[in-house]
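Everything below concerns the one structure shown next.
A single protein chain has been omitted; all remaining protein chains appear in their positions.
And then chain A:
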Amino acid sequence: MAEEPVVSSANDDEFKQGSEPGACRNSMLIATDSYEDIAQYLKADVCQSDVPNGKSTSVVGDADDASETSTPDQTVKCQNRVDPEETSVCSEQCTQYDRQEVSSDDSAVGDNSEETATTAVTETGQNSPKETLPDISCINRQLSSLSASDGSPHSVDTDQVCQPASSDVTEPSVTAEEYLSPELDYVHSAQWKNQDKHIFILSKAGKPIYCRYGDEDRLVTLFGVMQALVSFIQSSKDSIRYIVAGDHKFVFLVREHLILVAIAQTKESSTHLLLQLTYIYNQVLSILTLSQLGRIFNMLHNYDLRRLLSGTEKTFDNLLNVMNQDPSFFLCAVRCLPLETSVRDTVAQSIAQNAKVKDLVYAILITNHQLITLVRMKHYFLHPLDLHLIFNLVSATESFKAAESWTPICLPKFDSNGYLHAYISYLDESCDACLLLLTVDKDLFFTLSDCKRKIMEKLTKHHSLKAICESIRRGNYCISEAGIPELRHFLYKSRSTAQFTSPKFEVPYTAEEDRQRLFRLYQHLHYRIHCNSRPLKIMFTVGEYETLLGWVTSGFELYAVFGPLVTKPLAINSINKLLKWIKKEEDRLFILNSPTF
């Protein structure tokens, strides 16, 4: 191949691993699961829990050093969040449940084998002997009550009788009449039904936990039906995945203690919807931890989890909104704030030197869902799934802006059973950058607060703060900077670093509607390319409004958009130019080295 591959192949041999733009230079900053691993993780059986089992999650980076690295303290005591609206929740957690070391559930660690599924099903039966197998005719009667246009009184009766699996315990304060009649209004309201994407979280017993639109209490029957469908199909040793009806998909994620359901008419693939449900499930874990969930539901399988989650609805709402427009979630990658290498290095140095505290695991500087820098403890990597939860927590919590905060957070990919304690503080009132210091020690607030002060001094002294503010203010770059007129927009993900870059949305994607359409096109392209059983290397599609090119190699993933009339040679030429441009800019767009304390 010639040295200058001008109109060269879309041939993946061209970029050998390590030389493609954005490839990491030393050990990884962020742990990467390939998308296929995540897809595999999504396919996991109903009864398979998310308890990390060795290599499948990349909590621990170097397998060789596995013995050396202790798993984070699992007995960490939950702290009262400084965040005022959440204080009550957490204190309740502390008083109600005596924390005890919980060994990870052995039966749950297994792979999704037939055997495991079977045993786990029987186990659930033993744990909650009151649970009865749902009778399908009862479900149907419930459904009739949902679809009946007149809230005839007899449906109320049957409903109460047929409340599946939890008929023995009904919420004493709410009578059937009270919730049923307003519910009928809901389910029959076209506005409610026509929402693009409903999300429901419920307990295994069918208790409502969260719904994106409306009031859970007025949807009790619907929650009951969803639970009944799950357990009815489970009773024949199978598990429900999703239902398709027209443009609607009804996707179920069944985890050990929770059932999550997405009802979407967005034409997203079931894989993508399942991934979103996984993010939401992880969001629940990040508030409660898996072991706490287990303890609660083992004690009271009919427990109303809303008591522990009240005040956190906003994080769920925010997560759902962001997932609908930010490609970083389906790419399982992180976007970095463009910054000169020298500045970024100085920032990292300032943090590393001034936060030399024992038990400090991560120091993360972020802004608006972008990573500025990450300093980590040796051997501990941060998974993109976890980092997104941190991004979300910060962007959803206004009160962090007001004062320094101290909050427990569980990072499910890091350790789904324990909390890390996060010191959270914005750098400066003038600057939208937020510093997080994550530790396993619950008593470090004042130490870390002191660290932050010192870090701030350093950043101010080196004018790094100014540079960061400048970059945040400037916002994302324009496609015109790459100097490729044919190219409208692109997403480029470096697979080894799990980072990606993309320019602003510009004409013709400035209107919300067009941007959404492009987002869905990207999602679809991503889905086809990463299809589990039929993965692709290249997909080039010419459509009515644009031409799309997806190209995946072992080192990178590229999704590019051109006008509908672009010729293939021109498109390939542009891609080659783009790769060169990214290579040139890689120091600015990606974080290529990974500082440790």
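By definition in this document, a contact is a pair of C-beta atoms (placed from the backbone, for glycine too) under 8 Å apart; a residue touches a chain by one contact, two chains touch by 3 or more; residues count from 1.
We take it that contacts and distances are computed from a predicted model.
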In UniProt, the chain not displayed here, chosen among "Vacuolar fusion protein CCZ1 homolog", "Aquaporin PIP2-3", "Adenylyltransferase and sulfurtransferase MOCS3" or "Ras-related protein SEC4", goes by "Vacuolar fusion protein CCZ1 homolog"
In the complete complex, the non-displayed chain touches which residues of chain A? 7-11, 34, 36, 43, 45-46, 110-116, 136-137, 139-140, 143-144, 146-147, 187, 193, 198, 222, 225-226, 228-229, 232-233, 237-248, 250, 263, 265, 267, 270, 524, 528, 531-544, 554, 568-569, 572
